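Here's a slice of the assembly, chains where they normally sit.
We just call them A, B and C in the order they show up, numbering each chain from 1.
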Amino acid sequence: MTYRVHVRVMPRAGLLDPQGKAVEHALSALGFQGADAVRIGRAIELSVAAESQDEAEARARQMCDKLLANPVTEDYLLEVEEA
Amino acid sequence: MAEVAVRPTEAHRLAGERPVTPEVVREHNLSESEYARIREVLGRTPTLTELGIFSALWSEHCSYKHSKPVLRTFPTTGPQVVQGPGENAGVLRLPDGWAVAFKIESHNHPSAVEPYQGAATGVGGILRDVFTMGARPVAMLNSLRFGPLDSPRNRYLFAGVVRGVGDYGNCVGIPTLGGEVAFAPGYSGNPLVNAMCVGLLRETDLIRARAHGVGNVLLCVGSATGRDGIHGASFASEELSEQSEARRPQVQVGDPFAGKLLMEASLELVSSGLIVAIQDMGAAGLTSSSAEMAARGGVGVEIDTGLVPTRESGMTPYEILLSESQERMLVVAAPDRIDEIQRVCKKWELSAATIGHVTDDGIYRVRHHGLVVAAIPGRPLVDDCPVYHPESREAEIAKHRRDAGPSAPPAVGVAEALERLLDTPTLASKRWVYEQYDSTVRAATVLGPGGDAGVFHVPGTGFGLAVTVDCNARLVALDPYEGGKACVAEAARNVACTGAVPLGITDCLNFGNPEKPDVFFQFTEACRGIADACRAFDTPVTGGNVSFYNESPRGAIDPTPVIGMVGLLHDVTARVPSHFAATGDRIVLLGRTTGQLGGSMYWSEIREFFGGRPPAVDLAAERALQRLLAQAASERVLRSAHDCSDGGLATALAEAAIGGPYAGAGLGVSIDLARYADGIPPEALLYAEDGARAVISCAPELVERVLALAAEHGVPAAAVGEVGAAAGPLEIRLGARAFRWSVADLRRTYFEAIPRRMRTPEVERAETEHLTGN
Amino acid sequence: MTLRAAVVRFPGSNCDEDALRACARVGMDACYVWHRDTGLGGADVVILPGGFSYGDYLRAGAIARFSPIMRAVQRHAAAGGPTLGVCNGFQILCEAHLLPGALARNERLTFVSKPVDVLVERTDTIFTSAYQPGQRIRIPVAHGEGRFTADAETLRMLEAEGRVVLRYVPSGSETGLPNPNGSAGDIAGVSNAAGNVLGIMPHPERAADPILGTADGAAFFESLAAWSPGVKAGR
């Protein structure tokens, strides 16, 4: 089976996020009121071959721990769906 | 090539392929007579694949059908020329067996659509043109034009382009040593992005892009082919309009990492002697690279598009041939070298696929999984594109504009005008730009951006090179012939101010639609000016690029022939910076000021008048000034030298006083122009843009020597004052009148003019768009 | 004795030649090591040069740290061998956990290329022994991701243990060319606990020859060349 995995790698809460700040600023300068707490990270999509959804998730988690996210500065969130 | 009267064999239509109808021909941007010529060459109706091939190679971009006769008038020879126009880059001879390869190229249309990727892929393309000569790229320059910064779209384009230029060159590791940026209404909606690359090679390592050796194989090296930029070459050969949005080719995305690997692999392939020829798949991709290599070598080629690695499945031969996917090279080599070539490519994590071979029948033949889908006589395909001699006539309004003068009174007084001028984005410091470009990688940068020309050392030797790009489109618009001369003169002056001797040029001729008589007039006249100046300076044209159809719904751009110049500093330690360096140094003005304000920034910025007759360019005086500067530098009598151009004498003095971006504070200036001025009104004296002038400084004890040298070279020279204290004022006395500015204020204005206009949402958008990567 | 310096080349390294030349200039026997190699060829000193290894795709240094050569670098560092990472080399050392913290995108989002003034805070290291304590030097930076970031505890530890070897002149200071990227504590370079691994963002190899306008970086290489392998590399 192939699963499509969506990973969001976000700057860890509490750390400075200059991109988020810049976008927040740009939004308000463009007149979008009431948009705040902007955070910007990386969206990664990949296909993973696995026997089950759980296995796909476990493998994706390993990929994140090893490569896709930097534990010093980032947290990640996974979603897995059947492809 | 053996002149065999070849009648191409049949070519097959693929299942489902559109038949070639008059409408299809029109969609391919081919005229009726061009289509008739195609049928004549083939002796039959072309297949769609063949039509695509012709439309690419006969596009303005590839065929130079409107510019060829004019370009032939450029001087292209000289003892220093190793390779003139016609190859991927020109090559000039340097001391000790070294040579320099350099070339400039435009990426205007793609940048108008997607500024970041358009600019990035422009840089990638020009890099490849240089390393395919066997030269290692060592310096980049860029010349940019945008509409005024008060428009959000223009700010977005500016920010995106700068980021794209930077990201690509930074990643590959080539320092950007100079460039120019100007803003004018004509470029709204049609920005210009010209990138220049300079590379070094041993003269004996030069390799030319000529396929030869029947039976040799063709390899496709680098990235896989996708549907990117199909018809980019013909897209670049039409005006931007509402429809272009829909016809727009799929955006080409640059992969600078792949570009870097490709550069290393290519240089290794060349230096190891494994290959016969190599060429970038640039505009019109595989089609133009293979057809041009075959034509230059006087042979035929046969390729099978089924063998080309693709990124997507189901690509047709038409798409594979015309794709402009980036970071790909076409290599010709003997069949027994394939294994070794693949080993080199593998080392650099690149693929190399054999896709065809060199033939003896002169036919450009394409198969798709064996089936012949195109068979065209190779030489007519490349050489028989019709050549046009459009009508050339100056527009009446252009004549009137030249004869007119300002009617509005000055917006501000003579002194305040200087502050205004330094706050004009075109004149202000481009620090906001060049700090986004790595200017020190390769550890050879002797003078980085921010001065008159960039200078780099050739490691292991005693010499260095000075490089610059220049164009004053304002002057070209007002008087194309004098303007063309002025562009070359300014480039040469910038090079000479560092102490270097100008060696040769490359040019990027950005104009509107050549089928319009007034545009073609601008083109031919500017080229005549460039040719005359190059002859006078012994700086041959070694190559370049023509970009026509730079028109938006608002009309044609200002004619913008950008000159890229290389100069030699025999002893690099003799290099001269542009800014004043020491309190108490004497200031000498070189050259004569006549005070004609025609075409000046002063008139356009302070008197709201864009027009008038610019001062004629005195090529002999320019040449004398260049020689003087080089000799004075080699004798080490100069502390600084700065050329006098946009914004006139006052601007040049202010820039020299303000100092470089990292100087801390500027230096004061105290000069008296009463004797120099000779009855010229103050605004004319301070802001006229006469050529052949420079502001230099020297130690007090050397001023006599400087004046003597000037006399020897027949250059008017006047010692007018001295460099003042750190943070002192800039003071210009004119008999009883005196003008005074705070250098600290001028400095702030000059460095803040662009940043303060760029703290806006569109810029933030451009800066946050490319979060990932670099 | 002539020291042997190995400059590691990753795909995308672009300051490798510059580092090699700077080492050769002070008399070291400098050679390249390919990222797929598994040994360092008996090098005394290892340099991870600047550049864009693997295009800096994903995160600077994230992919390069898995190159085969990194095991040998790890062993070399663990055995106390001097290991210097410059710019991308610093980023790789952090990703490989040979140094603490991470290098995040510059606070002002754009790539920044210019000279900066840095203070040499420690001169009792093998990399900086030729400098005067507290010496202020001017050398170029050129990076998009150079903002040193670590959690508060790590930052405290780095300060307490004196592991901040190079510090930018603080932003907002009246004189000098300050912190270009917003890094925590104005940190421009940190070492590991033992002191034999150093990562710095500025490029001393681009300021090692007077013709380049400043030779303030040359002492990094002079320090290394003066080190004797008999002496423990740490502080």
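Operating definition for what follows: a contact is a pair of C-beta atoms (placed from the backbone, for glycine too) under 8 Å apart; a residue touches a chain by one contact, two chains touch by 3 or more.
Quantities reported herein were computed from a predicted structural model and do not represent experimental measurements.
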With only one chain per type on show, what's the overall stoichiometry?
-> A x2, B x1, C x1
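In this section, only the chains that are shown with their structure count from here on.
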Is the C-beta contact count larger for A-C or for A-B?
-> A-C
Roughly how many whole angstrom separate the Cα centroids of chain B and chain C?
-> 36
Separation of mean Cα positions, chain C and chain A [Å, integer] = 30
In whole angstrom, the CA-centroid distance of chain A from chain B equals 41
Out of chain A, which residues touch more than one other chain, so two or more?
-> 19, 22, 42
Note the residues in chain B that touch 2 or more other chains, in rising order.
-> 767-768, 771-772
Taking the complex as given, what residues does chain A use to touch chain B?
-> 19, 22-23, 25-27, 29-30, 40, 42
Where on chain A does chain C make contact in their complex?
-> 15-16, 18-19, 22, 42, 67-68, 70, 72-73
Give every residue of chain C touching chain B within the complex, in rising order.
-> 11-12, 14-15, 17-18, 21-22, 50-52, 54-58, 105, 109-115, 140, 142, 144-145, 175, 177, 203, 205-206, 208-209, 211-213
